[in-house]
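Of the protein chains in this complex, one is absent; all others appear in place.
Letters A, B and C mark the chains as written, and numbering starts fresh at 1 in each.
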Amino acid sequence: MSAALETRGLTRRFGAFVAVDAVSLRVEPGARHALIGPNGAGKTTFVNLLSGALAASAGQVSLLGRDVSAAPQHLRVRLGLARTFQVNQLFAELTAMQATTMALAERAGLGAIWWRPLFGMAGLRAEAQQLLDTVRLPDAARHQRTASLPYGRQRLLEIALALAMRPRVLLLDEPAAGVPPADSREVLAAVAALPRDVAVLLIEHDMDLVFRFAERITVLAFGAVLADGAPSEIARSPAVREAYLGSTEVAHG
Amino acid sequence: MSIVTRRSAITGFGIALATPPLAIPALAQSGDVFRIGLILPMTGPFASTGRQIEAAIRAWLRANPAPIAGKRIEILLRDDTGVAPDVTRRLAQELAVRERVQALAGFGLTPLALAAAPIATEAKLPMIVMAAATAIIPSRSPFILRTAFSLPQATAPIAVWAQRAGIRTAVTLVTDFAPGLDAERAFKERFTAAGGSVTAELRTPLRNPDYAPFLQRVRDARPDALFIFVPSGEGAPLMRQFAERGLREAGIRLIGTGDVLDDDILNDIGDSALGAVTSHHYSAAHDSAENRAFLAAYAAQAPGQRPNFMAVGGWDGMHLLAEGLRRTQGNTDGERLVAAMAGQEWISPRGPVRIDAQSRDIVQDIYIRRTERRDGQLWNIEFDRVERVGPMG
Amino acid sequence: MASAITVLLDGVAAGMLLFVLSVGLSVTLGLMNVVNLAHGAFGMLGGYVCVVLLNRLGVPFPLALLAAAAAAAAMGFVLERLLYVHIYGRDHLTQVLFSIGLVFIMGAVADWLMGARTQLIQLPSWLSGRMEFAGIGLGRYRLFLIILCGFVALALHFGLVRTRFGARLRAAVDDGVVARGMGLPVGRIFSITFALGSGLAGLGGALGVEILGLDPNFPLKYMVYFLVVVAVGGANSVAGPFLAALLLGVVDVAGKYWIPEVGAFIIYTAMVVLLLARPQGLLARAK
Partner (left out) sequence: MILLHAIPWAGALAGYWLFPEQLPLLSAIAIAALFAVSLDLIVGYAGLVTLGQAAFFGAGAYTAGILAQQGWGEPFSGLLAAAAVAALLGLISAPLVLRAGELAGLMVTLGLGLMLYEAANKAAAITGGADGLQGVEMWPIFGLYRFDLWGRTAYLYSLAVLFVLFMLARLLVASPFGWSLRAIRGNARRAPALGVPVKARLTAAYVIAAAYAGVAGGLLAQTTSFASLDALSFQRSADGLLMLVLGGLGSLYGALLGAVAFTVAHHALSEASPVFWQFWLGIALVALALAGQGGLLGLARAAIARLRRR
């Protein structure tokens, strides 16, 4: 069976600086996989390479057995790869309902339709409500401008939008980052409740969350894979301790 | 959005087309006022044209305050910014329909006059072109009469004079729009017919011209003379650069139509204009009683300014309309007015002029002038004249 | 050959002039992120001040230039404090609306005070006429332009690199938030820079009376040129706009000299090609 997501020798250079250095990684279908590493290890660059937001300098990305190395972002999304962003990337002027419905229409391949109103599509509206139920965004928050929502609520929308893509593989880039502790429980609950058939690659600093969530962990340092294995192996690995856990730089953000 | 709205609007549209709107009375109304719609570039790059003509018209009104054939003359001034023919056209349409003017006047540039011509035809309104100078303009509507000049008319005499003055080769430099092309064509035709040869024909863009590279080419070509035409107001930078580039020292004489040494800016151009020879229909230095009266009237209206050839076009346009009105005894019917004005002859501040009965264009004397300093000021001094030049030269 | 060099030098002079006129715009765009279409109005102001002093009061040309720059700087300072502060941080389109409105107002006021005519100045004799070196002719005034504007460009460049104000300015351009956090008086830096940029435009306007002409239409007439310099050169540096202005001047003049039939087409084509090749500006490193 082919992997949900696989990279071979994925590399990205900025001038002389190698941000991601020949990373080969395999995420199994339905996996709960975490990607960790100190600040500047190249995690976010790596996510951008996976999603197609950045072009790779070398190497391949394959999604559900298909080589998508040359595919643009939106095609990868259609093939089943969705992501969230470390810092919310939302639509300030739209409401949660509007953004989610629009995203669902796009997912259903209706995005180019110009002759029917989006909100005349009853099925999509119901689906959007359902999705916002799943991430437990309160009803009252669904019809406000996104910019007026508290950050925690926006974080839920961030996840809902990714889920609206009905992904086979979901990249979560620090889902709890920036969320005040009071609200983080809702976010974590949403993460925990993700459907089991979706492979999840979690990029995270919060070790609690990582060890609670992940069944497999990959450690990235200086753009390269330092270690890869079950959480218990990683926790015991001297190399990881040396480079990461042991260092004082168990930083956040 | 609603279906209902759409449907009702469509029905509304149908009704509107089916029933004639409010009956609009005949355009030309009689009364004791003669209304003239004056459309000029009062702002924008050609504003000075508009200002000159407006001042001349106001000066004429001051000098002729009495009603003409029982009618008081009223001017409705509109600004078309000089660069938007569709605005000129719309203003003409509005003046005709809403303000019920009985004549249109002004028209600073060729495209503007051409855009308004169909309105004059349709509304049957006399249209006095006071500035635009392309030869074809009066042919675009039987209601157009011109009191300005045409470029072939102003150009032909200098071409002939140049040949007589021993100029054998010339380069032409004109602004790239219809009047410029008219001037270029007329000059080349007459100059070569007289045995001279035009070695290069240069055209500069209408907007944002920088004359330096063109003049450098002229210098490289080393003709006996450079013939120039540029619109009123553009002459200054051109003359400056002609001097700066040392063309005179290189033995190149400057000739052209009078537009380039416009009286309005002649003094500001300064010494670099001295000695240039141009041909035109009007110089503020023209020595006649009519011109002295014009200068005095203009000075009373716009103290400290000198009228240029645009202004005289406005002044004469008013004279022509007034004469037409006298001849029809106050009848403002467009066709009768045009018929009354065509064929008129009078002594204008520029000299004797006649509106040709067939072409409705102006026939006038064209003067050869040299720029000289008199009493501390620069003037275009007339020293030769070709009588009764027709619109095609 | 000799005339080719003359043409080239003419282009350089025109480009240098354009640089002085537009560099302020590029700094305000980079620093305050303000699209100031009224930049040319400060040039116009400088031009009129120069004309009035020179023609009516007989002030010597160099002094008139200084006064033009000072007047435009003062006007820039006042307007920045009174009006521009309110549009920082607003979207670019609002800034366009605002600054076009300002252009209309200043154009109408200039018209009211000075009339619609093209204004002309009489250059002092030491700047008129022409000189020749080895068969290459060049107008004295153009040579003067090259030297003076070149000096201004150098002064700006070193001012930005060497002085304390330059360092603060660069910090504020790079990241206004951080600069504020570090306690830099960003507001005052804005004011001074704006005044400086306006003053330079005023100087350029005064220098340009002879070459570009001056009438109430000046800010609109040359607005596109200023924008081209800033877009092609990129904001935030002195060298970028400088190169862009030179290129623009030389291509424009050379195009008109060798292929006059094509007219202004060549310059716009060059601009589009450059923008596509180097969207971040001439000197920006590829990302």
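In this section, contacts are C-beta pairs under 8 Å (C-beta built on N, C-alpha and C of every residue); 3 or more make two chains touch, one makes a residue touch a chain.
Please read these numbers as outputs of a predicted model, since none were measured by experiment.
Chemist: Of the chains that are displayed, which are in contact with the missing one across the whole complex?
Modeler: Across all of the complex, the chain we cannot see touches A, B, C.
Chemist: Taking the full complex into account, find the residue in A:L35, A:L49, A:A105 or A:A177 that is in contact with the omitted chain.
Modeler: Here the residue in touch with the unshown chain is A:A105.
Chemist: Of the residues listed, B:E74, B:D176 or B:E189, which one is in contact with the missing chain?
Modeler: Answer from the full complex: B:D176 touches the omitted chain.
Chemist: Check each of A:N39, A:Q89, A:S148 or A:S232 against the chain that is not shown and name the one that touches it.
Modeler: Only one listed residue reaches the unshown chain, and that is A:Q89.
Chemist: In the complete complex, which positions of subunit A touch the hidden chain?
Modeler: Against the left-out chain, subunit A lists 51-53, 72-74, 77-78, 82-83, 85, 89-94, 98-99, 101-103, 105-107, 110-119, 121, 161-162, 164-165.
Chemist: Using the document's contact rule, name the residues of subunit C that touch the chain not shown here.
Modeler: Counting over the whole complex, subunit C touches the hidden chain at residues 83, 86-87, 90, 92-98, 100-109, 111-112, 220, 224, 227-228, 231-232, 261-265, 268-269, 271-272, 275-276, 279-280.
Chemist: Mind pulling the subunit B residues that touch the left-out chain?
Modeler: Contact residues on subunit B toward the absent chain are 1-2, 4-6, 8-9, 12-13, 16-17, 21-22, 24, 42-43, 77-79, 83-86, 89-90, 93-94, 96-98, 110-111, 114-115, 118-119, 122-123, 134, 140, 176-178, 205-206.
Definition applied: only the chains that are shown with their structure count from here on.
Chemist: Hey, how would you classify the chain contact layout here, line, ring, star, complete or other?
Modeler: other
Chemist: Compute the centre of every chain as the mean of its C-alpha atoms, then state which one is farthest from the centre of subunit C.
Modeler: A
Chemist: What is the distance in Å between the mean C-alpha positions of subunit A and subunit B?
Modeler: Whole-Å distance between the two chain centres: 72.
Chemist: What's the distance between the Cα centroids of subunit B and subunit C, rounded to whole Å?
Modeler: 35
Chemist: Okay, in this complex, where on subunit B does subunit C touch?
Modeler: Per the stated touch rule, the residues are 43-45, 47-48, 50-51, 176, 202-205, 207-208, 210, 212-214, 216-217, 219-220, 233-234, 236-237, 240, 243-246, 249, 264-265, 268-270.
Chemist: Given the complex with subunit B, which residues does subunit C contribute to the contact?
Modeler: It comes out as residues 3, 6-7, 10, 14, 111, 115-120, 122, 128-130, 137, 139, 141-142, 210-211, 213, 215-217, 221-222, 225, 252-254, 256-257, 260, 263-264.
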